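Reading through the structure tokens given below for one structure.
Taken from a larger complex, these chains appear in their original positions, while the remainder are omitted.
We call the chains A and B, going by the order they appear; numbering starts again at 1 in every chain.
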């Protein structure tokens, strides 16, 4: 197994554990993140608790027990813990610090659930990426999704950082103009920004509402990455010559949360400031995105992972192209962050 | 794989391979015990043979061959062995000692089949635990079962040695009074004895025939463990104040035979000296026990094993409670026995 031997994950960062809507009051969510099994549940107050899904006594999963508002009782021997992981009831003796179950800082923001696996004292909410565009988008103009994928999260990150793949993997819906677009990559602090600027091109299917045929158009896409794998994709598409505006720019989150060394929780959320009331456009866009991510990206990523197997990506000697510039920088930054965290 | 690397099993002991009824004349039983694949069959004389299920020639399983009374012929190249493992026919040449297939001492006692995986000379039948209570129980008062479980046998042993779990895992059928019962643990020679004494309690469902509502009752349970994992559970339940008698005490075997590092053959046999002719009570008890063991214990044990994974139980740092006293002593004794066997 690669897990534990070779695969290390950044710990001091916020991972998206899910969408807020996945956790209605009184429900629970069990999700493995970076090899750590987590139990999340929503208390009556609305607050979300996140505990290691493993009782400290005999390692039964707490999720096999009973949750009552702000407490979970282990279904095996009845130890009861609150949302901070403190044991609040031990039917077999006294309470002690040792009986604590590991809890994780959890924050609900931008319609998503964020957990921190590292040193709790460093769990600064300001470190959550600013995704306020999700908050301000009207509900009809917000398309969120979840695509569990059997591939390492770095492969999924690479996929977004090199959108030239759209020309080959999504040729009729999203691609066609990416490879020939003017591409630039820059590093801003610890963010990596890559842009594609395609002028006077024939728009692919997903852009035909914005650039109705037979018109040609300008399409500009920017991906902004921050660790561990939060990417915001800004997209502007309009008839050739139109000036680029924020009002014409859609923003889409692509967030890759590692599950194990070979699987990823892929969360996406498309938002737009235009056509916000157009239900048909939303439905059509939802179908196009879901088809592309779940039925084109996901199978290719899983086949890619299968060919890589348990080998190290670099050890296989990938031949790098110009389109890999952003992905390579991101992999290097991640490597530095990991090394700093391990040594630091 | 843990097997072979980390997992060691006691060899010089009797493991229950099955129930006698599983092996009618002319039938065979293939069962892996402590990672060793065994072929058992019953000869016409009634005698049971137990061989390594692997031909010494080219390792085909002998169970894929033909058994005729007291001989098995390999289905691949025709070597024939008797129940002692001696080659009695080699179509391709002479007989030799080298052609022997490993055989294992096997004894049928207490309605069960017992095999000895260790040094044959040490296979003393007196070392089989005394379960004569099974022999004397009338057939209607004897409820035997088999629950294959995907968890290490030590977890299944722990489960019986800490019956406080009944209050949480079997709250309406078997538990409710265990946690508050007076509990004692003692070591007698190499046996571990743990007792629960619950006075004047509300009886759970399985005891309501013995303590009819609205009466309250006294429930006394004793578990006696001997290596490797043979446990006899004595249970006395009667209206409050009734003197405890052998005639009122049910005896139940719980025997955990390791299959692999992560799976166990769980055998149980409940017997009682009372209501021996009551067919309805038997049926009701069979249903209650099967439900508890196969549909409550088994899933919890398997989930517990899943959370432990291939990690060592102690390395995970379990937080011990008073209820673990017996289980910890048993694990220590087992560890000493294993070390003695390896060094000895």
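The rule is short, and it goes like this: a residue touches a chain if its C-beta (ideal position, glycine included) is under 8 Å from a C-beta of that chain, and two chains touch if they have at least 3 such contacts.
Small disclaimer: the values here were computed from a predicted structure and weren't measured.
J.: Going from the 2 copies shown, figure out how many the entire complex holds in this file.
T.: Oligomeric count for the entire complex in this file: 3 copies.
The criterion applied here is as follows: only the chains that are shown with their structure count from here on.
J.: After a C-alpha superposition of chain A on chain B, what does the rotation angle come to, in degrees rounded to the nearest 5?
T.: Superposing chain A on chain B takes a rotation of 120 degrees, nearest 5.
J.: Distance-wise, how many Å sit between the C-alpha centres of chain A and chain B, to the nearest whole number?
T.: 48
J.: Looking at the complex, which residues from chain B come into contact with chain A?
T.: 158, 162, 164-165, 167-169, 179, 299-300, 303-304, 306-308, 316-324
J.: Which residues of chain A touch chain B in their complex?
T.: Chain A residues touching chain B: 37, 53-54, 56-61, 64-65, 73-78, 90-93, 98-99.
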